[in-house]
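The complex appears here minus one protein chain, its other protein chains still in place.
Our next item is chain A:
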């Protein structure tokens, strides 16, 4: 165990404590932004868990997130089931889904995986809409709870912290080491005795679990839910952009990416509500072009330069 590893953990502990006070000092507009930011921090950290070390760009976040939101909504609206039960069931459903996707696609490499995950979110959205319209009656789903924005914020913070700690533990385990080797050279990884398919599916399941949990917890925020809204491809891209902006080599990279991006995004959606997709694309290009290793990579480069000078 290196001292550096513990330092990261302590730093995150302090950040979590500080973040817990946010709802006490602000409300309304800024709390709402904080909730959105916390949602993306949890999603992006979960995404980095799998995509960071393997370099497999997953666009499945929207699918998992949607499963969370939709199951909570349909459970509460159509079957009068309690929120907590649905919030517990949804991630388990996604773990099974992730295992199936993984078994089907992770044997393939890179680009096929990206396209498949994008298609998957769209397919699930279409499927759910179709079932909803043809069999369940096309009525809206309501998620009515007593949660305030502050409650949702704290729950998301707890998820984000849990994901981080799990990532920290995985990073120190043989599984984490295997993922780093896979990211370096998957062919070599196999010849070193790593069951690469199993390792990737396992981590993809963890990512799926937490992305879905976030979707379930956030559902009460929308109150009214329809499939087109929760299975959003835009969400998948947002997560990738923020993770790349922060840098995916470190688990805390996403945190650095999310906060500035949410602020920029707020400005864009407020000023140019009809051109958000255009700006999303431009942000994507700019980040990939100017910050290929994210802010974390840039900082490391500057430090390295400072040392050698």
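What we mean here is this: a contact is a pair of C-beta atoms (placed from the backbone, for glycine too) under 8 Å apart; a residue touches a chain by one contact, two chains touch by 3 or more; residues count from 1.
Everything below uses one rule, namely that contacts and distances are computed from a predicted model.
Chemist: The complex has one chain missing from view, so what does its UniProt entry call it, picking from "STAS domain-containing protein", "ABC transporter ATP-binding protein", "Spore germination protein" or "Peptidase M16"?
Modeler: Missing chain, UniProt protein name: "ABC transporter ATP-binding protein".
Chemist: I'm checking contacts with the chain that's been left out. Which of A:82, A:187 or A:292 qualifies?
Modeler: The single option touching the absent chain is A:187.
Chemist: So that we can see where the missing chain sits, which residues of chain A does it touch?
Modeler: For chain A, the residues touching the absent chain are 174, 177-178, 180-181, 183-185, 187-188, 190-196.
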